[in-house]
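What you see is the complex with one protein chain gone and the rest in place.
Then we have chain A:
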Amino acid sequence: MSAEFRTPLSRARGLGSAKHGATHWVAERVSAIALVPLVLWAVFGVIRLAAGDYGVAVDWVGQPLNAVLLVLLVAVAFWHMATGVRVIIEDYIHKMLTKTALLLANMFIAVLAGGLAIFSILKVALGGAL
């Protein structure tokens, strides 16, 4: 992927990412495109669930389409967030130790929260909540 986006001179100078820079950039955009319909769907899901009680929410998550879209939303959103915040950290934090700690925290929080959310959705959708 990277070969198409870098000039031969920039490769020869050896600045920047060795191989994965462009892939990373493209993947952030792909996740952005996927999030457009997922987020619009989720907004209406929130309105619906805010008006209902526990039973309504369990039934809603139990619908196969809702369960799958919710898992996709969580997975893609946390991935997109972790990439976006990573760029912010790399832009503003220059002390090596602080930067490393924040980059790790960003990754760990996204994976932990995303994992908890997806497991919870599957538990409810597969009938474990009733």
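In the analysis below, a residue touches a chain if its C-beta (ideal position, glycine included) is under 8 Å from a C-beta of that chain, and two chains touch if they have at least 3 such contacts; residues count from 1.
We adopt the following convention: contacts and distances are computed from a predicted model.
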Hidden subunit of the complex - UniProt protein name among "Succinate dehydrogenase cytochrome b556 subunit", "[NiFe]-hydrogenase assembly, chaperone, HybE", "Glutamyl-tRNA(Gln) amidotransferase subunit A" or "Monovalent cation/H+ antiporter subunit E": "Succinate dehydrogenase cytochrome b556 subunit"
Hidden partner interface residues of chain A, rising order: 9, 13, 15, 29, 32-33, 35-36, 39-40, 43, 46-48, 50-51, 53-54, 57-58, 61, 70, 73-74, 77-78, 81, 84-85, 88, 109, 113-114, 116-121, 123-124, 128-129
